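Notes follow once the structure below has been shown.
Note that one protein chain is taken out, while the other chains of the complex remain in position.
Moving on, here comes chain A:
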Amino acid sequence: MLSPESLAQIDRELTKYPADRKRSALMSALRIAQIEKGWLSNETIEFIAHYLEQPPVAAYEMATFYNMFQLKPIGKHKITVCTNLPCALSGGADAGKYLQQKLGIGYGETTTDGKFTLMEGECMGACGYAPVMLHNNHSMCKHMTPEAIDKKLAELE
């Protein structure tokens, strides 16, 4: 269900917690599964639960509570732009508008070619580098002026 590489990563996460507290590794296991699969289907969530010897509902609860988990298929590149106040004061809301225009989609939507999904995000803890956006949850893009956005989008295949 998951590649040996992903399973090895999950096994490494498990070493961080007491042997009888495998539940603690649910968050990272779901993250690792999502990186491999692109999103979390019920089957993937259930697989993770069984792998960590937890009831499926425990894993499902995690996947639905934390907003970086994706419960539906999305575009190849998820762009999350922060529009919270500190970012907005430095062009965050404008960056969001520019992205909508450029990609021709609204927040929560995916381009028809399946390449980009655009999300409106909450504070990413990087306000000093505003405007900021997050690429596929893990890569922080700073100072996202329209020119920087153009450049970044062109880089993403």
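Note that in this section contacts are C-beta pairs under 8 Å (C-beta built on N, C-alpha and C of every residue); 3 or more make two chains touch, one makes a residue touch a chain; residues count from 1.
As a working rule, contacts and distances are computed from a predicted model.
Enquirer: Between "Energy-coupling factor transporter ATP-binding protein EcfA2", "NADH-quinone oxidoreductase subunit F", "ABC-2 type transport system permease protein" or "DMSO reductase", choose the name on the UniProt record of the chain that's been left out.
Expert: Record says "NADH-quinone oxidoreductase subunit F".
Enquirer: Which listed residue, A:A88, A:I105 or A:L153, touches the chain dropped from view?
Expert: A:A88
Enquirer: Could you tell me which of A:S24, A:S41 or A:Q100 touches the chain that is not displayed?
Expert: Checking the options A:S24, A:S41 or A:Q100, the one contacting the hidden chain is A:S24.
Enquirer: Could you please point out the chain A residues that touch the chain left off the display?
Expert: With respect to the unshown chain, the touching residues of chain A are 16-18, 21-28, 30-31, 54, 58, 61-62, 65-69, 83-90, 93, 121-130, 134, 137-140.
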